[in-house]
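Only one protein chain is missing; all other protein chains are in place.
Chains: A, B, C, D and E, in written order; residue numbering restarts at 1 for each.
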Amino acid sequence: MKQIRHLKEAGGAGFVDRYTRKADTLLQPWTGREKGKYGLVGLPLSKPSISHSGASLAPGAIRKALAGYSTYSGETGIELEDTIIDFGDFYMDPTDVTGNQERLVEGMKDAYETEAAEHMIMLGGDHSISHATIKARSDQGLRIGVIQFDAHHDLRNTEDGGPTNGTPFRRLIEEEAIAGHDLVQIGIRDFSNAKAYSDYAAEKGVHVYTMGDVKEKSIRTILKKELERLAHVVDEIYLSIDMDVVDQAFAPGCPAVGPGGWIVIPY
Amino acid sequence: MKQIRHLKEAGGAGFVDRYTRKADTLLQPWTGREKGKYGLVGLPLSKPSISHSGASLAPGAIRKALAGYSTYSGETGIELEDTIIDFGDFYMDPTDVTGNQERLVEGMKDAYETEAAEHMIMLGGDHSISHATIKARSDQGLRIGVIQFDAHHDLRNTEDGGPTNGTPFRRLIEEEAIAGHDLVQIGIRDFSNAKAYSDYAAEKGVHVYTMGDVKEKSIRTILKKELERLAHVVDEIYLSIDMDVVDQAFAPGCPAVGPGGWIVIPY
Amino acid sequence: MKQIRHLKEAGGAGFVDRYTRKADTLLQPWTGREKGKYGLVGLPLSKPSISHSGASLAPGAIRKALAGYSTYSGETGIELEDTIIDFGDFYMDPTDVTGNQERLVEGMKDAYETEAAEHMIMLGGDHSISHATIKARSDQGLRIGVIQFDAHHDLRNTEDGGPTNGTPFRRLIEEEAIAGHDLVQIGIRDFSNAKAYSDYAAEKGVHVYTMGDVKEKSIRTILKKELERLAHVVDEIYLSIDMDVVDQAFAPGCPAVGPGGWIVIPY
Amino acid sequence: MKQIRHLKEAGGAGFVDRYTRKADTLLQPWTGREKGKYGLVGLPLSKPSISHSGASLAPGAIRKALAGYSTYSGETGIELEDTIIDFGDFYMDPTDVTGNQERLVEGMKDAYETEAAEHMIMLGGDHSISHATIKARSDQGLRIGVIQFDAHHDLRNTEDGGPTNGTPFRRLIEEEAIAGHDLVQIGIRDFSNAKAYSDYAAEKGVHVYTMGDVKEKSIRTILKKELERLAHVVDEIYLSIDMDVVDQAFAPGCPAVGPGGWIVIPY
Amino acid sequence: MKQIRHLKEAGGAGFVDRYTRKADTLLQPWTGREKGKYGLVGLPLSKPSISHSGASLAPGAIRKALAGYSTYSGETGIELEDTIIDFGDFYMDPTDVTGNQERLVEGMKDAYETEAAEHMIMLGGDHSISHATIKARSDQGLRIGVIQFDAHHDLRNTEDGGPTNGTPFRRLIEEEAIAGHDLVQIGIRDFSNAKAYSDYAAEKGVHVYTMGDVKEKSIRTILKKELERLAHVVDEIYLSIDMDVVDQAFAPGCPAVGPGGWIVIPY
Partner (left out) sequence: MKQIRHLKEAGGAGFVDRYTRKADTLLQPWTGREKGKYGLVGLPLSKPSISHSGASLAPGAIRKALAGYSTYSGETGIELEDTIIDFGDFYMDPTDVTGNQERLVEGMKDAYETEAAEHMIMLGGDHSISHATIKARSDQGLRIGVIQFDAHHDLRNTEDGGPTNGTPFRRLIEEEAIAGHDLVQIGIRDFSNAKAYSDYAAEKGVHVYTMGDVKEKSIRTILKKELERLAHVVDEIYLSIDMDVVDQAFAPGCPAVGPGGWIVIPY
């Protein structure tokens, strides 16, 4: 066969430094047999959002952005070696929005049951997908503790608008998938939540840390305390990150983001 | 009359959570009879600006942005209950720019004289409108103290360019509407002001705090000290916020903004 | 009561020319009693779209854009005098997407039954809303002819993805709300449709005019011929405009738009 | 003196093709002595605009854009050889908006009186500057014919808003600087003008050609006819181009532009 | 092996209509054995450009855009069935710019020699890549005729700036890879080229059609005539499309584009 000089696969013509490993090369598509430390799956659903949202584009965008990072941490001297099993994305029906949410529970159950990965990374989608990912795990009989980084409680009632991106933790508590005191909300912001939901959180025993608390106590202190507490009582800790916990200067494309949020640690 | 199912007024078709009050619902159009704690009025004038400015769009944009905030502060447990009397906006002639400034003084006098609101919130417009809003109040015989958050002194001479957005506090001092020592400027930035105006501020006894001072002493300490001082000598304290006091990463659309300004308080 | 000089209602501070009537002033909110020539209603639903779509923002944007037009046509000497009864917008549930479609049928039935307006203007939303607006009218026992300006047939099967924005005319034909030969599709574009749907259109007797036909025969000739034909057989003619019939240079924000579409008539 | 290899003046480091003359090199700053065929002057005034306008940035932007064009027309075989005397820009006071308009009349009179250039090119600014440029010429005792390419009559009354960008030709007619029948308006668009101003144009004998007329008769035919007519009766013909005559797909940054305007001649 | 319900490969979660074939599915990566009608290869080189250019991103962007088109032409009734062999992209060294050009000649020679595809489609990159693609073919002993759609001659001298995107056809003629009279340039625009290069084209017998010629004679007439002429004398006809032949309203991201270019055929 005739070789074609200088040819690369489509998209492969760019610069490569032989000594630099890019983080996206850690991703390894799942074929049904892999076992490993980390698994990753996309849940590209943002139609439940009460804002005009493009969060369904995030799983693809995040996978692509990994090519902008190396695998090496100079501060700790650690080279990331473990591959990440990339399960792919769940199918999203364009009109059956709540059906998608049910299918995400089914799919996540199957994904957990493969026991392919010790730790699972789920890329949304709007925050409504955290209901599916946590519900599926809870249904396996585990007691789940949740650390939620968020500007909002996401404890809205479901009578108004159904299972939107504002409701995942309300639904999980009502369905007894998690207990209120096993939920830790960090970064809750002023003038971004209703009193009714602040009261609901208190009533259910949710541990709430506002931005003021974060400032006063430091995020490390809060995390240390809550992780220690949860570690004694739950089987697994789930970290749920809502991008709007970040200040809008740092996440300008996030729909419900605002001022007064997290910024990078300043020097 | 035949009812039309599912119909809402134009623009009213979006999601509503029955337990969440949005901050824009606090606004109540003034009909001439209302009395209350807060009043709000728009002064959509930005043609005096020496930069290409869209500040005349701000009163409308800010009213609309209120719909993105709730009325509840979880950090203090306070639910905002007081309505804000919305007086509306002052008419702006497209070519009679200085006439607009005079009409703003007239209109603000009338607005103050209604005694409809204990506290008035004025939305500009460029900073030249602070001359009108303070002048009108001073003309009522009150001694006004001013806290000004700004990167610039805004004490420019008026021979070059007339009553621009760079001159409001110069004009107020020259017209003896305020005294220099009743003016506190916080956030003044390096390489953003002329020596002549720094000297003028010193000569008139203006209390100036640079960004370096803010960093060293903290904004709370400065405010506490100056508010206590002013409280003893003035009848009323006016807070004047120029958006360019904020760092340009946080206010990218503001014309004369630059680096080195205020950022949100980091954690 | 003390008058405030120069004050206008919020948003009313801009320039007004006393001799110029703006088209938005023709809109008159419906209170249940109005009768008139034209009615307008918004159907802000775009979650059924198979593309990332902001079409739900269109009813508000179009109402606002009317302020950029006057009511006078110098070419015909006609001054628009008839008010347009603005019924408002239909409520959209954030998660019950197909329920919204059913409610739109209900709401449109009620709107037609008011007989408030001789002609109704419906603002979407994505093209799926044309199913609701035509179905509701057909259910009143009328035979409806449809002129559809569109790059696509919008005759997709509903097994894949349900009642998306690609399916309205397929559903109307299957439900016998309209007959295939009462449907005229103008502007159908190459490499934008599947052969299966071109075949389906032919099989159902849909009158299809491609962009090539438009170019060869002229839009006026086609419309004249088809309107005359339909006038003899149907009770009412419905015009359905999908923005993507326009070339993408003229509608850059439209999701499935492409090159080769309509442009403004050149001189 | 030590030479520095490879050094160019600031901004001069880019690619130069020795055989290509760029159109901006035709500009020659005026020093008071030059005489030539063409003169150019900037009138960077857009504060009279009734829209939010950046037209004051146009003189600088147009000068810079000339670097993107060569001096050669292959269709005619003509190489542009004549330099263009660049008089510079008139000073604009930031707050004295109507004073600027008066100063533009004074400055343009002086510019015409230099008799430095046979033909003058004036770069606005909003359309209000056409009052100044034509008034100054008319004051020299010349009868001026005007060809105006515009979507709008720009014949608004001046009681509402003063001498805005909507008024230049009204003011010129009222001040008898030009006669109505010496004014030819081409490109007037439907639903972009008030009946009152259409009537005013008719009453004053203005020759109005709508976009419909342009389409039917062709721009060449109209221009040929009107130029011949004017050539017999006026001393000089002034061409006034309002960018909004162009379709908005071709001038997306122009504030009052809309659909249905001029497009480039299609092939 | 445990199946995971609803799972798709990464990026595969979107809507699929079973009856619609997307044009990107015609692409089939080359493994060294395929034979077919069409081949496609990317040459992502834009560093030779004299403008700030992102043309190196085009091969990837065009492949991705194919997913927005179907394989069916309703106007002709043709369903595209032939797969397109996707050879991939040629490697681009970040600093050895002229070396890249030489490697593109080598690579294109090898690609042609595979005889895998009857027709090759080359995606640039800036227009300098047409030198490589035509040179490689000419070196195989074929006489090549070229139809070039372009606003510019791209016949610049190479002493100023070397083998830039303005030089490919000059270089091909000088190297006798093509003959001047075998080159047809269509769409050449006024004030976009230097007289020297117009003269050079004439001297070498290049067939030049300006935009004026296109308008007067129609593109079909020109193409018919030139294709017939070339068909008798050359072995192969190469079509070279420079995006800047299109009007800038239709290709806003193209660096040297301007007004007065091709627009879509209007109706």
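Heads up, the rule we're going with is that a residue touches a chain if its C-beta (ideal position, glycine included) is under 8 Å from a C-beta of that chain, and two chains touch if they have at least 3 such contacts.
Small disclaimer: the values here were computed from a predicted structure and weren't measured.
**Q** Which visible chains touch the chain that is not shown?
**A** Touch partners of the hidden chain, whole complex considered, are A, B, D, E.
**Q** Specify the residue from the set B:13, B:26 or B:50 that touches the hidden chain.
**A** Checking each option in B:13, B:26 or B:50, the one touching the absent chain turns out to be B:50.
**Q** Touching the left-out chain: which of E:16, E:62 or E:97?
**A** E:97
**Q** Among E:8, E:21, E:47 or E:103, which residue is in contact with the omitted chain in the full complex?
**A** E:47
**Q** Applying the definition given at the start, please give the residues of chain A touching the unseen chain.
**A** On the chain A side, contact with the omitted chain comes from 14-21, 23, 68-76, 79, 249-250, 263-267.
**Q** Tell me which stretches of chain D touch the chain missing from the display.
**A** That gives, for chain D, the contact residues 1-15, 27, 29, 32-33, 41-42, 44, 59-60, 63, 86-94, 103-104, 106-107, 110-111, 113-114.
**Q** Go through chain E and note every residue touching the omitted chain.
**A** Counting only chain E, the missing chain is touched by 47-50, 52, 54, 56-57, 93-98, 161-164.
In this text, only the chains that are shown with their structure count from here on.
**Q** With chain centres defined as C-alpha means, what is the inter-centre distance between chain D and chain E in Å?
**A** 39
**Q** Of all residues in chain D, which are in touch with two or more distinct other chains?
**A** Within chain D, the residues that touch at least two other chains are 50, 161, 164, 249, 263, 265-266.
**Q** Considering only which chains touch which, label the overall pattern as line, ring, star, complete or other.
**A** Shape = other; not a path, cycle, star or full graph.
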